[in-house]
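So the structure is just underneath, and the comments pick up after that.
Note that this complex is displayed minus one protein chain, with the remaining chains in position.
As written, the chain order gives the labels A and B, with residue 1 at the start of each chain.
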Amino acid sequence: MAIVSLKALQKIYPNGFQAVHGADIEIADGEFIVLVGPSGCGKSTLLRMIAGLEEITSGDLIIGDKQVNDLDPADRDIAMVFQNYALYPHMTVYNNMAYGLRNRKNSKESIEKSVREAARLLNLEEHLDRRPSQLSGGQRQRVAMGRAIVREPALFLFDEPLSNLDAKLRNQMRIEIRKLQRQLGTTSVYVTHDQVEAMTMADRIVVLNGGNIEQIGTPDEIYHRPASVFVATFMGAPAMNLMEGKVATGGIEIDGIGLLKSDHKLDASSNVSVGVRPEKVKLTTKANGITQPFVHDFTEELGAARLVHGRLGDKPFVINLHQEDEVPTGDLYATISPDMLHLFDTATGKRLS
Amino acid sequence: MKRAAFSSPWMPVLLLLPQVSIIFVFFYWPAFEALESSFYLQDPFGFTGTFVGFENYLTLFQNSEYLRISIFTLVFTVSVTFFSLAFGLLFAVKADKVIRGASTYKTLLMWVYAVAPPVAGILGVSLFYQGHGLITQLFGFFGHEFVIGVNYYDTGFALIAVSIWKQVPINFIFFLSGLQSVPRSIREAAMIDNRSSSGRFWTITFPLLAPTAFFLLITNITYAMFDTFGVIDVMLRSEPGNNPMTLTYKVYVDGFRGGDLGGSSAQSVILMLLVLALTIFQFRLIERRIHYT
Partner (left out) sequence: MTVTDTFSTPPAVTAVKVKKRFRVKRETLIDHLILVLGALFMLFPVVLTFMTSSYDNLAFAKSGLQFGWSDQFFENYERAMFETSGFTGAIDGVSMLTNSLILGFGFAIGKIVISMMAAYAIVYFRFRFATLSFWIIFTTLLLPLEVRILPSYEVVQGLGLGNTYTGLIVPLIASATGTFFFRQFFRSVPEELVEAARIDGAGPVKFFIDILVPLSKTMIAALFIIMFVYGWNQYLWPTLITTDEGMFTLVRGIKNIIQSFTDSSSVPEFTVGFALTTITMLPPVLIVIFFQSWFVKGLTESDK
């Protein structure tokens, strides 16, 4: 239960590789922050710097009211859940949870009490005498959680904790982790490459790319107002349609397609990238001012929705239709409403407007 | 090294101290001494030494006996390596194939690993014993009077046979574990692609065993050259005379029996270079070719 702040944190490896370029993040007390990005974006490095498993090259890391840059992991008042759980294979579930407390010289009774309490919370009471190898994937995951909980740390760190579970269990654990975190009110930093996890679990998301923070925002902000082309295309499935064009009066001129209507206030003839989320486009058979001719190639049925793959002019374009919306026959037009366009500077990739 | 390695300044020093000090005293120092004394001519009592440069080496290369021993070592090493690898592979392939009794066969074929080379030598002596050794009698049956310790070729044959016998188990163990680590899916794919089981073995299984085979090749060469000391010493009953022997045994004979420290050291250095060459060859080849993972 603490405020955590990262101030201009940098990581440069001895071989000169810079994994993190000055990260600034303020984490509120009890907040659930998700670090998301493709592999190699520096999200795990950043988490490990917070944990103390990776040295901080420069900048400040403050947990609570202490600068902890040079503290040992054990002295930072944190707990961490690892991707492969990192349970001690030769210890029972009970001892796995108790090990950290014993090292802190807690009394036997208080250890017993905390472990039992955590086991109750995680439904592990019957398994306390088992070894990790005798448990299922989900149960191991719970033990790893339990090991973190018993410490009653100021900060939870999660390093892709669900990626070794199958899809069904992952959904279930996602909810459990979030519920537990709310219940305990412990500040948490959670690393994942899965955007669904990021969107569903986070109070705020930090999108990382190439060691830089692309955007920090609530899931809503990230989805509706992506700060860069990278965020726009990384978050959201299917990915946002993206086209290159030039600013013209009353819209954006796109090669081979024509004018997309937009009420922008941009300088004419500058280069922009235009993004449209597949789920914000409708299909009709009647052309009007905000439609573009659409050539239908094939459809992927997803049950609740259907993905219509085709082209605008010669550019591939995907439309995500709701289950009730059939693909009409005859000449097709994609309705792209002006307020659904995301405009980015082609050169910098940053959001315009 | 691990990502989250500990960084204590004195702890690793403390941990490494025993190993490193033993290595310095009992490895680097002697190795250096060997190199040094190979350039000196020493009197039999080891009190004085005269620097003679490469003379010890030159003497060796001009010595016809040293040449003869080198040739025997080559023949010995090649035969021991080839036959013990071949037997090991044959037994491993069969033991991997049979279902019934597999573990019994495995035990029976590997336990000889635990027999010490000199003990193997004793067994050899009793089998090749002059007059009524079992194998001696077998040769007698075919009209050859086998006299170990007298006939150069008979003695050589006995040394090779015993050395092979002692080395089969380790090759068997490694080949078998190599075979058992060939993924099932690859075997099944091969079964679909190739009807003949021997064809499958030579085109699929054997190439996959190549890393193991190569590792064993080096191990066996090292064994034949160095670890057979016990076999040879016992079977020659410490009476080298004109009998066949390996270069390693010669180092011992000259150094400890003949008191020729300089010559023996020069031989040691030659062997060191040989091993070094072998090791470099090993690393080179491993890097370049045989690697599947």
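One rule holds in what follows: contacts are C-beta pairs under 8 Å (C-beta built on N, C-alpha and C of every residue); 3 or more make two chains touch, one makes a residue touch a chain.
Computed from a predicted structure; not experimentally measured.
Peer 1: Specify the residue from the set B:L16, B:V75, B:V150 or B:M191 that touches the hidden chain.
Peer 2: Residue touching the chain left out of view: B:L16.
Peer 1: With the missing chain put back, one of B:N63, B:S126, B:T203 or B:N242 would touch it. Which one?
Peer 2: Once the missing chain is taken into account, the touching residue is B:S126.
Peer 1: Which residue numbers on chain B touch the omitted chain?
Peer 2: 1-9, 11-13, 15-16, 18-20, 22-23, 25-27, 29-34, 37, 87, 90-91, 94-95, 97-98, 100-101, 105-119, 121-124, 126-127, 129, 131-134, 137, 165, 168-170, 173-174, 177, 197, 212, 215, 222, 226-227, 229-230, 233-234, 237-238, 248, 251-252, 255-256, 261, 264-265, 268, 271-272, 275-276, 279
Peer 1: On chain A, what residues meet the omitted chain?
Peer 2: These residues of chain A touch the chain that is not shown: 48, 51-53, 72-74, 78-80, 82-90, 99-100, 103-104, 147.
The rule we apply is simple: only the chains that are shown with their structure count from here on.
Peer 1: What is the distance in Å between the mean C-alpha positions of chain A and chain B?
Peer 2: 58
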